[in-house]
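Yeah, one chain of the complex is gone here, protein chain that is, but the others are all in their spots.
Right, chain A next:
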Amino acid sequence: MAVTARPARWHRNLSAKIAAIPMIATALVVFVGGTAWTVLYSFTNSKLLPRQKFVGLDQYERLWGSAKWIISIQNLAIYGAFSLVFALVVGFLLAALLDQKIRFEDTFRTIFLYPFALSFIVTGLAWQWILNPDFGVQAVVRGMGFESFTFDPLYNPDIVIYGVLIAGLWHETGLIMCLMLAGLRGIDEDIWKAARVDGIPVWKTYLFIVIPMMRGIFVTAVVLIASGIIKVYDLIVAQTGGGPGISSEVPAKYVYDAMFLSQNLGQGFAASTMMLLSVIIVVVPWAYLEFGGKARRV
């Protein structure tokens, strides 16, 4: 173990490098190599097994010609837009409420955050049960005398994705609230004092002073929600299984189905490459903004 007994430079480097082998292997082989491999093979006509028969953009043409993929993308867009807006707004409002020096703050925070500890499978199944038209909310409201009341998002292809959204928001808002609360606690007290002295109403202080100051937190929250959105898979599998029909399909599920159920590897690779592309579109500008000045930090 006394590799570094002498302070020779290469010795020191050596032991650190040996220790970092798993990291280097993961970074190079899995993250870089795996990604490059998938992108490369998305240009082949692989079916059951990966084959090196290149067919150009055929897979992508078929992908964008497939109704299932188009629906997946639409669902992702709806789910994404709504969950971004609602998670940010509700998360911030809850955090602002909790930041009023209230009693039982820990209790409330514990309640708002616990769904995040549960898996998407558990979340999806719980909401599947609550939204069950024969026994859940719809049945209860009908039982109260409103016979024509209809609320069956999971069985209606037009609104099924909103049913999933309800569960998704329940799961993630607590996390956003925690981030926002941390951000609010980071605002200097003097800011609040100054705003009060100037007679600025509380809501204006929040809107025009505090929120702009929390820009970093908001950016992190957006990146966090966005990368969660693209990964949505378990929730769909548990809550709707992609149904009714194919009305609640999402890209992550499309990839899984193509690769492991319908033996259509090429489609899976092309679809996952599209997912990668969308992440790049979101993450690169953010990384540029946030880490552009990296040299100045640390």
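The criterion applied here is as follows: a residue touches a chain if its C-beta (ideal position, glycine included) is under 8 Å from a C-beta of that chain, and two chains touch if they have at least 3 such contacts; residues count from 1.
As a convention for this text, contacts and distances are computed from a predicted model.
Matching "Glutathione import ATP-binding protein GsiA", "Xanthine dehydrogenase family protein subunit M", "Carbohydrate ABC transporter membrane protein 2, CUT1 family" or "Rhodanese domain-containing protein" against the UniProt entry of the left-out chain gives the name "Carbohydrate ABC transporter membrane protein 2, CUT1 family".
Contact with the chain not shown here comes from a single listed residue; of A:57, A:77 or A:182, that residue is A:182.
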